[in-house]
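Heads up, one of the protein chains got dropped from this complex, but the rest are sitting where they should.
When the chains are written out, they are named A, B and C in that same order, and each has its own residue count from 1.
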Amino acid sequence: MKYAFFLGCTVPVRNLNYELSARWVARELGLELVDLEDFQCCGFPLKSLNLLDSLVVAARNLALAEQAGLPVCTLCSACGGFLSEANSHLQHNHDLKSQVNDRLKVSGLEYKGTIQVKHFIRILYEEIGIERIRERITRPLYGFSFAPHYGCHYIKPARTAGGIDPVEDPKSLTELIEVTGAKALRYETLLDCCGGSVLGIKEDLANTLAGNKLSEVNRLGGNGLVLICPFCNVMFENQQKKIEKKLEQKLKVPVLYYSQLLGLALGTDPDTLGFKLNRIKDKEFLTGFERRD
Amino acid sequence: MIPQEEFRKLNRVLIWGKGQTAEETATRLTLLGYEVLKINPDEQFQLLSIEGFAGDFQVTLQQTIPSLEKEGGMEMLERIWTEKFGAVVFAPELVSEGNFSDYQVAPTEKIITLEEMQKVLIPGLDEFHQGNHSFSALPTPASAGGRRIFAALKPASYVAFLVGLTTEGNVLDMAVTLSAALEIRKRFQSQISIFCRQVKVAGEGLERLYQACRDEGVLFFKFDQEGPALLRRGDEVVLQFEDTILKRPFILTPDLLVFDSRHLLSSEVRQTALSAGIGMDKSGFLQSANVHFLPQASEREGIFIAGPGKGPMLSQLSIEEARATALSVHHFFQGLTSETMNQEVSVDKGLCTLCLTCLRFCPHQAVGFTHRVFIHPLACRRCGICASECPMDAIQIEGYSDNEVEEKLMALQERGDKPEFSQPRIVVFGCQRSAGVAWEGAESSKLKAQSNLEFIPLPCAGKLDPDHVLKALSVGADGILVLACPEENCRSVHGNTYARERIMEIRKYMEEAGVNPGRIRFEHLSSNMEWYLKEIIKQFSETLEELSNPQSAIRNPKWKNGPH
Amino acid sequence: MVVEIRNPKFKSIFILNHNFEHNLKVNSKNSKVLIIGGGIAGITAAVALSRLKIAVTLIEKATALGGMVPNYCCKATDACQQCGVCLLNDSLQALSQASNVEVHLQTEVTDLTLDANKFLYTFSRPGGGGEGRAEALLLATGFTPFRAEDKPQYRYGILPNVITGLDLERQLKETGSVVRPSNHTLPTSIAFIQCVGSRDPHLNHPFCSRVCCAYALRMANLIKYKNPQTEIAVFYMDIQTFGKDFSLFMEKTEKQIRFIRTIPGEIQKGDNDQVWLTFQDDDGLSSRKQAFDLAILSVGIMPGSDLEFFKDKLGLPLNGDGFLSEANEIFSSKGIFLAGTVRGPKGIAGSITQAYRTAEEVAAYLKTRPV
Partner (left out) sequence: MDPIDLKKLDPDFKHRLARELGGEQIKKCFSCGVCSARCPIEKIEPEYNPRRIIRMILLGMEEELLKEEFLWHCSTCYTCQESCPQEVDFTEVIFVLRNMAVRKGLAPAGLGAARNLLDQQGRMYEIGDFENEKRKEMGLPEIKGNAKDYRELLKD
């Protein structure tokens, strides 16, 4: 299993904990992630401004992966979603493809439409599989519970997301949490959006969205909110202080990446998984977990 | 009793109607070997009356022919004559009147009816509904009106359809509207708005047509209550309305305004139906709103109803109706055998005083008289209303005669003193086609086993006889339950109502006789309401228990002490 | 003559079960027409053909005749609402009096071939099977109700107080009243959601089911008649015309039922097992949540699951909506005829009319077909 590793813009600068833990988990499970030097922004930030421009940028990245002969693995759901979407548009629309390829000529690249894009979590779920992960769990996280947050672009739009999960009732992350031995919480706002896309336009609106979910997760208790996208992380972790202020309520909802959770269950220590970089940690969970050994 | 030689079975059918249904019914019946006369109900031909009985109707027709032109106008020649038919099929089309009066506008160059639009635009609409969902190249209309309409249809022009706003919409008008809108979009690229309350899509292909219109950019304005207001501005009409989605006011000055129509039964057909004793629904369409007449039956045996006269319908369905009707007519003729002519209803000549009560009450026009009354066995549906109404008890129906019912009641009396009876004894009189089915159903099988319950089937609740009810009370019943079909569901039209009225009467007798009128109960029950039958009996038993309580009422002494 | 009449005095009575089925003699050789499906359309067609002295074999999978109709309730309030459910009993009565009709219950056709204008078929049934032949085939295999689970945003099967129109029919048929499944109390507020699974290209059912407005509004009126204090809201897109005197019906219905032209987005769990509907409010400009004691999903008519079998065996084309095509000339020339919902959504009255029409076609075919 070998993938071109698409980090996107946010992860390699702002979410090193996600990158660290994902690389560690991948290595541990025999998933080879290859860094391609020329990968840049996926193109999604341009979609609102000029759809064609955004597709050109996406196609550039896809063409690079094609050159390397590797399918793409993304950590960010927005990157994964948008690269898949571009792939689908270009594979099905011949005129669009030639239009985009015309523009790609300045980079000396050609998009052919031969490779697939998959989110890291989807690779864990579909390629490695729950059973193989189960076999590798050495330190099950019994007694702890987490609220999964799927995020929007991981499963939607269903047409281009590849149907990994039924959009009204997604299961993959829930099962992946449960295979670690921890309990995955069911909650009303499970499908709610983080609001990340509106943050730059109307912060208050974005905070209200994220706040709804954080309040519920706070009421639920448990050991934190499990994420799989750095965009969502911006809202739930970085904005949490501001949201607390807005809601006039202490939230203190610990936020962590799924790869960090899995890493612990696979037997490594929090430091290797970048837990030091998590801003809101569940100390009880981390200490409680360490004390078990 | 009618002598055998008076029967005649004529393999002739009169089809009173025009259009698709009438045509198709005529064709199918001809193929089946019947002699068919098809007459268009219009100004020229009128059907004055249908006398006689199933298999042998005498139909009186009138023809009005304009004759030689004379000074001061046309002389009209009238011809009235009578013909005989075994069966009659009503298959008229509806007449349409533009809905202008509802909006208080008059037809002008820019205001036309949906029918006009259809005529110039979609001559092949019928074909469309028969499954050919593509429009072939259509010729430009030859008529002046048609050319005028075409001239109004340009890419820059706005066409507005007002459909189903002042009267309840129907699939037919919607199909025409959608087809016309689509055609105009495709051929002239005009801007089209359809104003309606509901988009009626419950017909084959209509949902796709609706979708095709939306794809073409046709706008739909749906209204919950009032449609747009029509304002006159010089020559033009301005539509003023609120968009129900945006909740904002809009105006539109259409270049062509198309109105739907009211579809009505012509007064000729209406008159004929009334005189022939054929029911209509409350909206004035043919066939009573009674499911038991589905699909093509009428109150009178041998008279059938088919097609849009029952209400606007898509042409597919008209064809379906025609073929089904042809079969029903064929069944009817096949059923005219010596077996069906067996007398099951008899009139006692000695008792009959020729008061003709039976004739007045018969919902099926099955009673005739010459020097004596007879009940025509083919026209009779054996409801027994006549038997119950006959003041002389001269009419008896096999299986439900006074003697037979009384025998059953006497048997009840004999069983009356069995000691295991602890529950009130109830005699149930019920229509055998509704209550009878429910009574025999699996759900109520426990009821049947209850020896305190006796079910006396009636051919129709209209056969309920006050004498039998009083008899039942006198032989020891604690309570009488009468079960009739729901209102407007009686196969004999008013049988259930008659039963209810008779009970009011019986209650009066009971009061006079000092018996609590609460001991008789009347309920509507359909054949599949077994749970309700159980429930009624439970409730009624409780009522009767209470009435039998010495503190509350006097228990029927006959029951308590056994028979005398 | 195959339907048992328990009491010869009441000709309208039958108990249909597999016990009497075993006494049945299988003698399909004489049958001219094979009817598959013993619902209202199949029964009506069988009766119509038998009256023409055409011998018919009627095969039904279930243990009783009637198809879906025995699940439905009588909807009469102070007067009949013309639902036509009682017509099944009329048809069964006519069948019990028909000659030349052989009914096989609990029987499934396992193979079917068309060979030189003859249909050869094999069937299986408890305790064995057999084979038969027919000169014409009439398919009346009916429909499948939409699976409400396929619209997960309404949480059918998860929230106890979300039921389907079919569930409500059964409840009213069996008990005569409507209760909340969670605690068996009477609901004080009820929401009907129309078009669940119908007019929904997203779920691959782009067509109108043509019966849901009728059954939902009639049942709503019935509930209101029984319990006038119940508040009922109907969420709809376009109310479809049905029955006679429809405008009078609507006039009356609109007075006692709230109509909201929108489709609710989702149903969520509320306190006391109430269901929360989120929908675009008709009065204002925004969506809102409202709690109801009970939500009823008006599920529609979907193509029957047997259609694939006939498609494979006889090469019959399905139309764009997944039903057997309405343009049936290609079928009838081969001696294949269709009646009822196998051809597309329709109600009881429509099925009956169509059964007559088809019977007429079958009769004409048998008269003129090449030998």
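Heads up, the rule we're going with is that a residue touches a chain if its C-beta (ideal position, glycine included) is under 8 Å from a C-beta of that chain, and two chains touch if they have at least 3 such contacts.
Keep in mind it's a predicted model, so treat the numbers as computed, not measured.
Visitor: Indicate each shown chain that the hidden chain touches within the full complex.
Guide: For the complete complex, the undisplayed chain touches A, B, C.
Visitor: If I consider the whole complex, including the chain that's not displayed, which of A:4, A:104 or A:286 touches that chain?
Guide: Checking the options A:4, A:104 or A:286, the one contacting the hidden chain is A:104.
Visitor: Extract the touching residues of chain C with respect to the undisplayed chain.
Guide: On the chain C side, contact with the omitted chain comes from 153, 195, 199-203, 237, 262-266, 278-280, 285-287.
Visitor: Where does chain A touch the missing chain, residue by residue?
Guide: Here the touching residues of chain A are 7, 9-10, 12-14, 16, 19-20, 23, 35, 37-38, 40-41, 45-51, 53, 56-57, 60, 89, 93, 96, 103-104, 106-107, 152-153, 156-158, 167-168, 191-198, 200-202, 205-206, 208-209, 274.
Visitor: List the residues of chain B that touch the chain left out of this view.
Guide: Against the missing chain, chain B presents residues 158, 191, 193, 210-211, 214-217, 219-220, 222, 240, 243, 245-246, 248-253.
Just so it is clear, only the chains that are shown with their structure count from here on.
Visitor: Touch graph across the chains, line, ring, star, complete or other?
Guide: Shape of the chain contacts: a line, open at both ends.
Visitor: Which chain, with its centre taken as the mean C-alpha position, is closest to the global C-alpha centre?
Guide: Going by the distance between chain centres and the overall C-alpha centre, it is C.
Visitor: Hey, how far is the Cα centre of chain B from the one of chain C, in Å?
Guide: Whole-Å distance between the two chain centres: 23.
Visitor: Can you compute the centre-to-centre distance for chain A and chain B, using the mean CA position of each chain? Integer Å is fine.
Guide: The computed centroid separation for chain A versus chain B comes out at 65 Å.
Visitor: Quick check: what residues of chain C touch more than one other chain, meaning two or more?
Guide: none
Visitor: Quick one: which bits of chain B touch chain C in the complex? Just the residue numbers, please.
Guide: Residue positions touching the partner: 28, 31, 131, 167-171, 198-204, 206-208, 211, 222, 224, 244, 247, 281-283, 285, 287, 289-292, 294-296, 310-311, 316-317, 320-321, 323-324, 326-328, 330-331, 334-335, 399, 432-434, 436-437, 440, 442, 457, 485-489, 524, 526-529, 531-532, 535.
Visitor: List the residues on chain C that touch chain A in their complex, please.
Guide: 152-153, 268-269
Visitor: So in the complex, the part of chain C that touches chain B is made up of which residues?
Guide: 6-7, 9-10, 12-13, 15, 48, 51-52, 70, 72-74, 76, 78-80, 82-90, 93, 173-176, 199, 201, 206-208, 210, 213, 238-248, 250, 259, 261, 282, 285, 320, 326-327, 344, 349-350, 352-354, 356-357, 359-361, 363-364
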